[in-house]
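Of the protein chains in this complex, one is absent; all others appear in place.
All chains are identified by letter, namely A and B, in their written order; residue positions are counted from 1 within each chain.
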Amino acid sequence: MTTTRPKQSAVRDFFSGFASFFRGMGVTAVNLVARRKITVQYPYERVKVSPRYRGLFYLPYDEEAKRLKCTGCTLCEQACPTNVISMEKLGAGKHGGVSEFTMDLGRCMFCNLCIEACPFEAIYMGPAYELASYDRNASVFRITDLAQGGAAAVETNIRTITDALAEEAAAKAAKAALAAEKPARQRPASPETAIAKAGETPA
Amino acid sequence: MSIQTTAPNRASQAGQWAAGILITVLLVAIVSALPLLPWQKLEPVTRFFGEHPLLNALIKAVLVATVIALQCLFLIWLERKFAGWMQARLGPMHVGWKGTLQTLADALKLLTKEDVIPAQADRALFALAPYLVFVASMLTFMVLPFSLTWVGYDYNLGALFALSISTVGALGILAAGWGANNKYSLLGGVRAVAQLLSYEIPMILVVLSVVTLADTLSLTRIVQQQAGLWNIAAYPLLLIPGFLIYFACALAEVNRAPFDLPEAESELVSGFHTEYSGMRFAIFFLAEFANNFFTAGFAVVLFFGGWQGPILPPVVWFTIKTLLLIILMMWVRWTLPRLRIDQMMGFCWKLLVPLALALFCATAVYLVR
Partner (left out) sequence: MTLTTTEISSPGMTLNMGPQHPSTHGVLRLVVELDGEVIHSCRPVIGYLHRGLEKMMEARPYRQNVPFTDRLDYLASLNCNLAMAQAIERIGNVTVPERAQYIRVLLCELNRIASHLVFLGTFATDLGATTVFLYSFREREKVLDLLEAMTGARLTYNWIRAGGVAADLPEGFAEGVRAFLEEFRVALDENDRLLTGNRIFRARCEGVGVIPREMAIAYGASGPVARGSGIPYDIRRVAPYDVYDRMEFDVPVFSEGDCLARYCVRIEEMRQSARIILQCLRELPEGETTTKLPKIFKPPPGEAYSRTESPRGEFSVYLVSDGSPNPVRVHIRTPSFVHLGLLPALLPGVKVADVIAILGSLDTVLGEVDR
C-alpha cells in the first residue's frame, strides 16, 4: 500500500490549510467541553490496581496450621535474577520454615519469577506500590514487614515451627531411646568345635 | 480504570462551602455598598490629587500597575486551567480553591529564588532588559480605554502611541539576548526581535485601515463611533480579513504558538530569557501577559466595539470581550504546532504583508468611491 500525496494549487492549499486549523480547533473544543477529565487527584484519590498487580511482596499465613506457608526451600532465592532474597532457615523438610526472610527491594525488578518458582504458594505480590523512602535501608524488608499478620504471625510461626521441630526431634529421640532400651548385643560363647577352638589363642 | 477515593472529609467540605458563601456574600455587600459611601467627604482630597499633575500621574500609574498585576494573576491561572481542560485534565487544583492561588504561590517561589547573573554578562543590560520590556507593555495601557472615563490619558494620537510604544519591547529583548553573554541567548533574542519587527508591518497596516475608516487616531473616538454597530459588522468584507491578519500578528507579537519559536522549550536554543531566573524572569512573564491583554484589548477597541454594550457597565463589557479574545488566543495556542523561523518569516512577508497592503488599498478605494 504505497500512497503519495496529491499536489494542490497554491490558492487551494491556502484555503484548505486555513480550514485545517478550524478542524483542529474543533477537536480541542470538543475535548474541552464534552470529554471527561481523566485526572486522578493523588493522594486524595487513588487508582485501584488489578488483581494481578505486582506490588509489594507478602508471605501468606496459614490459619489452620498457625504458621507461614514458607518452608525455606530457597527456590525463590535461586530463581531471583538480582539476588534480592536471603533467608535463615529453621529446620528442614516439610516442617521447616524460616526465621528470617529479607528482601532488598532496592535491587528488585518486580519480575514475578520468585512467585512463579515457589511450589508452596508461600510468596505473593500484593497491591502496595508506594514504596519510596528517604533512606536506602528502608527498602530492605524483613520477615516482620512481609509476613501476612506482621510480627505476631512471625512469632506464632516460629513457635509453631520450633514446636513441630521439637516434636519431630522428640519423636526421633524417643525412637532412639526405644532402640537404646533393648539390651546390648552380647556375644554368646563360640561352639565347642575343633574349628572354632582352632581360632582361640592358646592358654 | 477504577478509582478509589479516600473518604471525603465532610467537616472540611462543609467548612469550605461555608467560607465560599461567606466570601461571596461579603463581596456582593461591599460592591453594592460602595456607591452608598459618603464619597463627598473625600472631595477635597480627590480634588487635590486630581489637580496636582505629578500625584495624579503617580496614582494613575499605580492603579494601572495594580490592574496589570491582578489581570496577570487571573490570566495565568486561566491559561493553565484552560489548557488543562482542553487536554482532558484538570490543571492546578491544590493551592487555593480550584488552584486559584497557584499563581500567587508561583510568584512567591520566583521571589525567593537566587538571583543569578552570568559571570561575564553585561550587568547593566542584563538588569535593564526585563524592565525595558515591562515598561513598554505597561505604557501601552496608558491609552487603552476601558470605558469613556476609565482611560489613563485620552490621547488623540492613541493608536499611533500604542503601536510605537509596544515596539520598544523589542529593544528590551535585544538587550536580554546580548547581555546574557550566551551565544544561544543571542541567537534567540535576534530571532525574537526579527519576528516582532516583521509582524509589526501587517499589524500597522490593518490598524491604519481601521483608523482610516474611523477618520481618527484617538481610541476613545474609535469606540464612540461604534455605538450602534461594531466595526467588524459595519465593514465586514474589509474588517473580517483585517481582524484575521491582526490576530495572526497579535499572536506573533506576544510570542504565542504557533509563533513561539523564540521561547520554545523543546527546541534547540532556549531563547533570550534562558539566563534569567527568579524575579527577573517573573518580570518577563508579567510583561508577556500584559502584552497579551493589551493586544486583545486593542483588537476589541478596533473591531469589536470597545466598551459598547447593553445593561452591563462599560468596563465589564470591555473586560468580557477582551477575555473572550484571550481565550481564543489560548485555544489557538494549545491546538496548533509551532512554525519554523524561516516559515514564520515567509508567512509574514510573503502572505500577510501583501494581504495587509491589499486590504489598505481596498479600504482607500472603499472610502473614495
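One rule holds for everything that comes next: a contact is a pair of C-beta atoms (placed from the backbone, for glycine too) under 8 Å apart; a residue touches a chain by one contact, two chains touch by 3 or more.
Because the structure is predicted, anything quoted here is derived from the model rather than measured.
Within the full complex, the chain left out of the display contacts the shown chains A, B.
Between the chain not shown and the residues B:295, B:335 or B:363, the one that touches is B:335.
Residue-wise, the contact with the chain that is not shown comes from A:109, picked out of A:65, A:92 or A:109.
Residues of chain A that touch the chain left out of the display are 1-5, 13, 16-18, 20-21, 23-24, 26-28, 30-31, 38, 49-54, 79-81, 109-113, 116, 125. The set of chain B residues touching the chain not shown comprises 1, 83, 86-89, 120, 122, 178, 181, 183, 186, 257-258, 260-261, 264-269, 334-343.
To be clear about the criterion, only the chains that are shown with their structure count from here on.
With each centre defined as the average position of its C-alpha atoms, the distance from chain A to chain B rounds to 60 Å. Of all residues in chain A, only 14, 21, 24-25, 27-29, 31-32, 35-41, 43-48 touch chain B in the complex they form.
Within the complex, the chain B residues that touch chain A are 1-6, 82, 84-90, 93, 331-332, 334-336, 351.
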